[in-house]
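Note that this complex is displayed minus one protein chain, with the remaining chains in position.
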Amino acid sequence: MRSRAFLASVLSHLVLLIGAVLMLAPFVWMLLTSIRPAEEVFGAVFDPIPSRFAGFENYAQALFASNVPRAMLNGAVVCLGILAVQLATALPAAYALARLRFPGRGVLFGLVLFGLTVPIQVPALPLYLALAKAGLLDTFFALMFPFFLTVFGLFLFRQFFRTYPEEILQAARLDGMGEFEIVWRLAVPAALPAIGAFSVFSIVAHWNDLYWPLIVVTSRERATPPLGILAFRDAETGGNYGALMAGAALITAPLVLAFLVARRGFVRGLTMTGLK
Amino acid sequence: MLTRKEFLLGTAAAAGALAAPAVRAQATVTLDVLHAYPSFARFFTPVAEEFMKANPGIRISFRQILPNYDELHQALLRGALTNQLPDVAFSGFNRLPELARTLSARNQILALDMLIAAEGANWAAENFSPRMLALGKVDGRQYGMPFNASSPIAYYNPELVARAGGNPDQFPDSWEGVIALAAAIKRAVPQAMGLSYYINSFDSDWLWQALVQQGGGRMLSADGKSVAFAGEAGLAAVRLARRFVTECGMELIGADQNRQQFATGGIGIIFDSPARLAVISNLVGGRFPLRTAPFPITDKTNGGVPTGGNAAVIMATDPAKLRAAWEYVKFSAGPLAQKIAVEMTGYLPVNLKALAPEFLGRFYEQNPNARSAALQMDRSLPWEDYGANGPRIHRVQQELLTAIMRGDLAPEAGLARMVRETEALMRAV
Partner (left out) sequence: MAVSSVPFASPAPQLAARERRLALAGAAFAAPAALLLVAILLAPLIVLVLLSVTDYRLGAVAVRFVGLANYAEMFSDPVFRRAIRNTFLYVAFVLPAGVFGGLALAALVHARKRTRSLYEVIYFLPVTSTLVAMATVWQFLLHPSLGPVTPLLAALGFGRLDLLNDPDLALATLALIGLWQLLGFNMVLFLAGLSAVPRDLYEAAALDGAAGAVDRFLRVTWPMLGPTTMFVTITTTISAFKVFDTVVVLTRGGPLGATDTLLYVLYLEGFHYFRTGYAAAMTVVLLAFLCLLSLLQARLIERRVHYA
């Protein structure tokens, strides 16, 4: 019995380790390449350690001679802008859907459920035409607007608010608290872990999104991180793939670091929401 | 047939010497200018600055730069309807015929022939090769003045050429020669490709048109309405494509992958845009002394290479603006502007005088690899345009070419299908 448990544990470690190597390999390759001198990038399969540390020049090129920093800044603006509007509109609406009776509630929730199956690519064409007509292409607004609506957030927060104890709400109402106060001072603070988990979803999705920025953005000044990488790849590296990989590492880093910091909270938040 | 506008302008410009000082004396004229590709600002801006230095009475103001030639074309067609055309626009060569035909019917674009004539009998011949100037011609009239021009060149690895017994200083100038050399490279260095001609993964049909045009063929009939590559030249081109694989050891991989592999010494010869010289040089690093050569042309009389790029067209209506626009367009096609643009991009100069030592001469002495593009000036042919379904047609053709190169389709059958599907898509607009 003991030996069987031991064997199982060894086996599971083995599987997890092999998987981990496969998961990590591209990252290791990316980091190794990012410190390699340009002339050594290709044809170095069998001597993975660079002959000369070229990390400084590669990262310097990515940071100072490319559009990558600008793209990252744009990414931050877009992600935070989207998240702010998403939370400001979805939280009260989700609370209303969960706890208040109002005309049209059923229809609205039905639409939310329907919306869950509609990816951005579906309304993209008409939205693009409308933005073009309004002369708003290639603006931050165009980048953010379609994502102000988050049916996923509405659904998630509604599920959460449904579990919020009714007695507390009643007590608060008896104390003379208005619904507005109840949402922002009672319900939302209780939902913080769910909000955290949702924020991770939202930021990861919009930092990395390619489809929509590819359509509405044309200038370097509005490039988002994926567009920054594409432009860097095509024209700006001048064939230096070391610098390209440095740029890729820089663009990947913020989310990875953020996840490392917020991991526990994220998993707890997931558990607390309807996603369990 | 002359329009009223052209007549007015022609007489004004005929007194050419009079017109220019008049502009200078007047209050500032501002030209509204539109070009495509945001990254082109890096040479459009310094050219405009030089121009304004030389012409203090004219100010150049750029409109919001459009992402590519297609969107610029659409914007101009829309602008024509709403009377919001810029004074000068730099139209992609391949969109110029449709633009000129649409706008000239509405009397919204200026034919430059009289202005050119007014510059003096020898002006055109001294500055431009006839083939280059022809890129701006539509239905026999000069609507565009070439500004940027680019046609594919050969990049090769002289060490592999030498190992195959070839002479690195004498790159073949016909495709039989290229195939023989590449096959020899493949035999001498079996793990390398002799050459790679990546029409299977290139992001436009440029390289495919080059293969047809160098053999004296054309993609389209003169009126642009029917397919013209069904004949000998087209067949020769698809046969070549298949032979790259069977005789020269070409493998069908991605365009980027080709450049990478070439840089490590894994391919003898590749064909690409001269604008990629800097990228490919950096990829190669110090591995081997990279060389370039003009694109081989089998048919020396009718053959040529498709030329991408743009030409300036004048749409201004106000006479003062017209004169200022012509000065600007002339300057853009002149040696100083060409020096600025070519040194930054690697394109070929459109102006013969730009080759003089004080302009690009010294640059070419120091960068002999950049010269190959300039040697193609008088081999320039239009990059032919199939119309609104062009991008779709390219995709279909690329797939059939891939199938031919892989051997899934015989060259003859593949070409026939390519002709059939291209014609169907041209009709489907």
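Labels A and B are assigned to the chains in the order they are written; within every chain, residues are numbered from 1.
By definition in this document, a contact is a pair of C-beta atoms (placed from the backbone, for glycine too) under 8 Å apart; a residue touches a chain by one contact, two chains touch by 3 or more.
All figures in this text were calculated on a predicted structure; none of them were measured in a lab.
The residue from A:Leu143, A:Val183, A:Val217 or A:Ala243 that touches the chain not shown here is A:Val183. Among A:Ala90, A:Ile195 or A:Ala243, only A:Ala90 touches the chain that is left out of the view.
Listed for subunit A, the residues touching the missing chain in the whole complex are 8, 12-13, 15-16, 19-20, 22-27, 29-30, 33, 42-43, 45, 88-90, 92-93, 95-97, 100-105, 108, 111-112, 114-119, 121-130, 145-146, 148-149, 151, 154, 173, 178-180, 183, 204, 207-208, 210-211, 214-215, 225-226, 229-230, 233, 241, 244-245, 247-248, 251-252, 255-256, 258-260, 263, 266-267, 270-271, 274-276. Residues touching the missing chain, restricted to subunit B, are 70, 74-75, 77-78, 81, 191, 200-201, 203, 251-254, 256-257, 260-261, 264, 266, 388-389, 391-392, 395, 398-399, 402-403, 406, 408 (touch as defined at the top).
Operating definition for what follows: only the chains that are shown with their structure count from here on.
Across the complex, subunit B meets subunit A through its residues 38-39, 65-67, 71, 259-261, 263-266, 278-287. Those residues of subunit A whose C-beta lies close enough to touch subunit B in the complex are 38-40, 42-43, 218-220, 235, 237-241.
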